[in-house]
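Removed: one protein chain of the complex. Kept in place: all other protein chains.
Here the chain labels run A and B in written order, and each chain numbers its own residues starting at 1.
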Amino acid sequence: MIGNFAYAGIWVLVAIGFVVITFFFARLIRPQRPNPTKSRNYECGEFPLSDSHLQYNVKYYLFALIFVIFDVEVVFLFPWAAVFRALGLFAFIEMLVFLAILIFGLIYAWKKKALQWV
Amino acid sequence: MGLAVFYILAAVILVSALFVVTLRNIFHSALMLIVCFFGVAGLYASLNADFLAAVQVLIYVGAVTILIIFAVMVTHQLSGKKIRQYNDQPVPAGLIIISLFLLFVVSLSKTGFEVVKSISSSPTVEGIGKALMTSYVLPFEVVSIVLLVALIGAIVIARKD
Partner (left out) sequence: MFELGGIFEAIGKWLNGFLPPVWVTIISAVITGLAVLGFLSLLALFLVWWERKISAHMQQRYGPMRTGWHGVLQTIADGVKLLQKEDLMPKDADRIVYFWAPIICFGAAFMAYLVVPFGKGIIVQDLNIGILYIIAITTFTVVSLLMAGWASNNKWALLGGMRSAAQIISYEVPLSLAIVGAVMLAQTLSMNGIVSAQAGGFWHWYVFREPLGFLVYYIAATAEANRTPFDIPEAEQELVAGFNIEYSGMKFAMFFLAEFVNMFTVSAIAVTLFFGGWQPLFSFLGFIPSWVWFMGKSLVSVFVLMWFRWTYPRIRVDQLMNFAWKFLLPLAFLNIILVGFGIVVFK
């Protein structure tokens, strides 16, 4: 059978259906009188000057990279946390080693000012 | 019913993967990649690999594609809507792809896949945790070193000063 996640799969469709049906009802009763001024980009009343897809600072990318690394680490923490009490001290020391290596990485990033925004 | 779900998910994965490589707008490609990853997560979920499904969504949708979208945003030439995907070296790329494809076909046809009659519905997280803490301690600690290397590498490359 399809298992425990059948509900999740059906709920995806329910969520999409709910929003789309709401949009459809709104479409039935709302006015629709487009004109060029209305459909212009909002830039505080001025005409938009340049392309809106600006180039962003590389900071964003660096933070996303650090995030990916710590996110992967968190994923390893969850199964450990679920069995930690049964396995006792040895598992705790293993995880301390794991954490220590990554905390070293955090300190390295800190010292290299990679965590500095701007 | 399980088979129907598999075919639907497989179709979603294949079609979205096809869009990833053919769409002309790189942001749309990234979004299609999300659909593809979500389809794979659905496949895991349908096999009761619940932890793996959640990790697939958490890491690939929540982290890797965000990283890719950020990469698109910080790259000047790619962020504009009118810039297209292109490849300057179609011949070497094609050769590599064809040889890789042949390799996959050969290795897949030679692998004897074990067919499991019924999917176990027991929780997987505890099993994974026990295995990581007992049989696979060394790979587990190596993972943290790999993550550390990735972190340092990222910082060294991204910060030129």
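Convention: contacts are C-beta pairs under 8 Å (C-beta built on N, C-alpha and C of every residue); 3 or more make two chains touch, one makes a residue touch a chain.
All values derive from a computational prediction rather than experimental measurement.
Q: Could you run through the displayed chains and say which ones the absent chain touches?
A: Spelled out, the missing chain touches these shown chains: A, B.
Q: Among B:F6, B:F27 or B:Y136, single out the residue that touches the unshown chain.
A: Within the whole complex, the residue contacting the unshown chain is B:F27.
Q: Which one, B:L43, B:A63 or B:L132, makes contact with the chain that was left out?
A: Answering carefully, the residue with contact to the hidden chain is B:A63.
Q: Just checking the interface: what residues of chain A touch the absent partner chain?
A: 2, 4-8, 10-12, 14-16, 18-20, 22-23, 25-27, 29-34, 36, 38-44, 48, 52-54, 56, 60, 63-64, 66-67, 70-71, 74, 77-78, 81-86, 88-89, 92, 95-96, 99, 103, 106, 110, 115-118
Q: Which residues does chain B use to touch the chain missing from this display?
A: 1, 27-28, 31, 34, 50-51, 54-55, 57-58, 61-63, 65-66, 69-70, 73, 81, 123-125
The rule is short, and it goes like this: only the chains that are shown with their structure count from here on.
Q: Distance from the CA centroid of chain A to that of chain B, rounded to the nearest Å?
A: 16
Q: Which part of chain A faces chain B closely enough to touch in the complex?
A: On the chain A side, the touching residues are 1-5, 8-9, 51, 53-58, 60-62, 64-69, 71-73, 75-76, 78-84, 87, 90-91, 94, 97-98, 101-102, 104-105, 108-109, 112-114.
Q: Which residues of chain B touch chain A once you look at their complex with the stated criterion?
A: 1-2, 5, 42, 45-48, 50-51, 53, 55, 58-59, 62-64, 66-67, 70-71, 73-76, 79-81, 119, 121, 125-126, 128-130, 132-134, 137, 140-141, 143-145, 147-148, 150-152, 154-155, 158-159
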